[in-house]
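Comments concern the structure below.
Yeah, one chain of the complex is gone here, protein chain that is, but the others are all in their spots.
== chain A ==
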Amino acid sequence: MNDSDLWRSFRSGDETAFSMLYKSHIDVLYRYGHKLTADTQLVEDSIQDIFIELWNSRKRLSNTDSIKYYLFRVLRRKITQHPLNRNVAGAGAEISAFEHRFFSVSTESELIDTESKQGRSRALGRALTQLPPRQQEVVNLRYYHEFNHQQIAEIMNISLQSVHNTLQKSMKGLRELLSGYSEIILTALILLIFH
């Protein structure tokens, strides 16, 4: 069943469709919610409220071909605008609010002090935390959740141009962080050629 069909069944009051909708999105919503706030209770409450509201207003909802996109937009608004979320006071304060949220912050020494392959990839993973929070969020939405630029702009309520610039900046930053790992690149390069 594709998104539009699932959405249509749900809107017509199909409880099974509604529970499928929940089951197929709870994981990504929870992950994303946790990047917006460290407050687990707030994440859970917000997700719960969203689905309750969704059910109660199902007859008034319009069509959608991306349920995930719809849910992300609502979740972000809910969490960032929640009165209990004192870390996010408003759009202007958002950037500082995300600090220390997106991925766990690692230290420079951890990044360098990696012997094993696993340790190295973990350290690389943490390289993302070196990026400013806003960049981390855009990167997460683009590459992990695979939203397009337009959708990211809508979800985060920023301009398309700003999404574009932020991504470009993030990738430049990642490139610099990765340049310290030339041997990884080399190994991978060999694999690629033998592919």
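In this text, a residue touches a chain if its C-beta (ideal position, glycine included) is under 8 Å from a C-beta of that chain, and two chains touch if they have at least 3 such contacts; residues count from 1.
The working rule: contacts and distances are computed from a predicted model.
Per UniProt, the protein behind the absent chain is "Anti-sigma factor"; the candidates were "Xanthine dehydrogenase family protein molybdopterin-binding subunit", "Branched-chain amino acid ABC transporter permease", "Ferrous iron transport protein B" or "Anti-sigma factor". Looking at chain A, the residues touching the absent chain are 19, 22-23, 26-27, 30-31, 34-35, 41, 44-45, 47-49, 51-52, 55-56, 82-84, 86, 103-104, 124-128, 139-140, 142-144, 146, 148, 164, 167-168, 170-172, 174-175, 178, 184-185, 188-189, 192-193, 195.
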